[in-house]
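Only a single protein chain was left out; the remaining protein chains are all shown in position.
What follows is subunit A.
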């Protein structure tokens, strides 16, 4: 009788990492569909290219590092990074943008640091930020949502899209579909009263509570995020803290619509990458704080940084910067937010020396 010798526990729960990753991908589907609805086929092309690049790069690096390729590819983490990168990049961006993004995300930010679990920075955000700094033009060329396209504009069809992506498109075509995002529009506003601004810009005029198209994209990501919360893929701490602090800052600097007012909380919540960031980026467990208290601080700080950059910085959106900045701070937060262990009167900092005699 050959008995298995294994240490306890001998039974285990239903969750596994692969399933978690799959769930995350599943939860992006509403967002992807909404993006496609408003911005056309470009998002899909982004996703396909990003997935292909990310998996190829992951596989080759694993090969170079002499790790079992199949085993690690199966954990779906590279695919999650690809999806997040894919939805973050502007549709119809050139293929090499996606390639460079994937290279930095998987090759540098993830594998160079030792692979899954060891990366201090969120890979997708590293890829995104590198691109944003290096290729600002390509990276800010977002299409206008289909609902506000003027008569002369139309979203590219499949052939046009492919030719845009692979670089045989004429520049004329570009003007045929791009437009300012709500955050862009708000940022570029100089002197108009909010009401006037809203009236003058289609992107606000056609909107229900934030910016046309974008508000629904954010709603879709919010739904996906709530699904993940329901599935207990992560805890509520970081996303809620981020949204709360972002909303709080917006509330402070929102004066009801003068020409110096900041954007309203609703505009901040439902524009740009807010919901994507809150539920899919900052919840990346690897690069965030570990304890729940730590995650509250982590999320809260990200919300503040997002607001600061959006309001006073040079970039219209700031989720990627905020996340990377707080990735830096995560270990530091961890140091000071250890939970109080059973039988100890107070929580303690990880740096404290411990009196080993107390346990005997």
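The definition used in the following text is that a residue touches a chain if its C-beta (ideal position, glycine included) is under 8 Å from a C-beta of that chain, and two chains touch if they have at least 3 such contacts; residues count from 1.
By our rule, contacts and distances are computed from a predicted model.
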item: UniProt protein name of the chain not shown, from "Amino acid/amide ABC transporter membrane protein 2, HAAT family", "Sigma-70 family RNA polymerase sigma factor", "Ion-translocating oxidoreductase complex subunit C" or "Transport permease protein"; value: "Ion-translocating oxidoreductase complex subunit C"
item: Per the touch definition above, residue among A:60, A:147, A:291 or A:311 touching the missing chain; value: A:291
item: Touch list for subunit A against the chain that is not drawn; value: 1, 3-13, 15-20, 71, 75, 77, 115-118, 232-237, 285-286, 288, 290-293, 295-296, 334, 338-345, 348, 350-354, 356, 358-360
